[in-house]
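I am attaching a structure below and will ask some questions about it afterwards.
For this depiction, one protein chain was excluded, whereas all remaining protein chains were kept in their positions.
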Amino acid sequence: MSVKVRYFASLKDSVGRSDDMVDVNGAVTVAEIWAMANANRLMPDNILAAVNMEYVDIEHSVQNGDEVAFFPPVTGG
Amino acid sequence: MSVKVRYFASLKDSVGRSDDMVDVNGAVTVAEIWAMANANRLMPDNILAAVNMEYVDIEHSVQNGDEVAFFPPVTGG
Amino acid sequence: MIKISADLFDPWHEVVAYQDSAKHWTGKFGATNVFVGTMRDFNDGDAVTGMVLEHYPGMTEKQLEDIVKQATRDWHLLDALVVHRVGEIKPNEPIVLVAVWASHRGDAFDAGRQIMEALKNKAPFWKKERLPNGDERWVEHNTDGYLRSPKNDMSTILG
Partner (left out) sequence: MIKISADLFDPWHEVVAYQDSAKHWTGKFGATNVFVGTMRDFNDGDAVTGMVLEHYPGMTEKQLEDIVKQATRDWHLLDALVVHRVGEIKPNEPIVLVAVWASHRGDAFDAGRQIMEALKNKAPFWKKERLPNGDERWVEHNTDGYLRSPKNDMSTILG
């Protein structure tokens, strides 16, 4: 299955990309998606994650076609 | 000494006047000013009193030339 | 600034005009909180066609100035504006405007609310409502602005 991964703000700068496509077989969590897309980089501690535009914790399981997003603490308003 | 007394809002309606001049001899409290100006009427329970436009309790003593005001709970805003 | 107005005022115009006149804090304020109280066309379950707002000239201004001074002592504020209507008022017309400018939002929210509650409790204004049948009645007291706020369990609003 295929999962779209997106990065925002300072995380996009440090990862060096705005998005990835990750192909996976079988059940997979948000944390595992990070590891597959960023083999050499530990997930930052304060990262926020969303699946299909809803906040999730990193053990949330990802389905085919999901959009997974990673980003730093929000600073709007 | 001479003290001006003012009434506002529903209290002005029930007293039937907007103001009084009260002549007194010696020390006198706000409550006594009420009694002198309104011989036949007990002071309503929920009345507010001010002397020279500052809130006071009814035992506050009144000086020559003071303006004493009585009014019901405020309802602005 | 404190303004008592016998004429209809536009609260949003007042805010803009005041803010634009205060060039010394342009660029310094991050947070503006504005409260506007508007006359409704009903109260206590009855239709209301108008009201008369009485005040105690002199004492009203004095109390409002004290209220704003207290808020300025309690919170970090750059400025505050209070405008209150008196006289004949029709439904849908603004009655009161409280605007505060601060660097940070917490001060703006806290100060705006504090000024508004103090105004409701201390500023000598009295409302007389006019009913559709021509009767008039004095409003007897203001309600508590924190009535529905969780006084004993602040978790909802304190997050």
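Per-chain residue numbering starts at 1, and chain names A, B and C are given in the order in which the chains are listed.
We take it that contacts are C-beta pairs under 8 Å (C-beta built on N, C-alpha and C of every residue); 3 or more make two chains touch, one makes a residue touch a chain.
Predicted model, so just to flag it, every value in this text is computed and none were measured.
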item	value
Chains shown that the absent chain touches, full complex	A, C
Positions on subunit A contacted by the hidden chain, ascending	6, 8-10, 13, 50, 53-55, 69, 71-77
Subunit C, residues in touch with the chain not shown (by the definition above)	12-13, 15-16, 26-42, 74-76, 91-92, 103-110, 112-114, 116-117, 120-121, 143-149, 151, 154, 156-159
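By definition in this document, only the chains that are shown with their structure count from here on.
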item	value
Centre-of-Cα separation between subunit C and subunit B, whole angstrom	27
Centre-to-centre distance between subunit B and subunit A (centres being mean Cα positions), rounded to whole Å	72
Rounded Å distance between subunit A and subunit C, as computed from the means of their C-alpha atoms	47
Touching two or more other chains - residues of subunit C	none
Shared-contact residues (touching 2 or more other chains) in subunit A	none
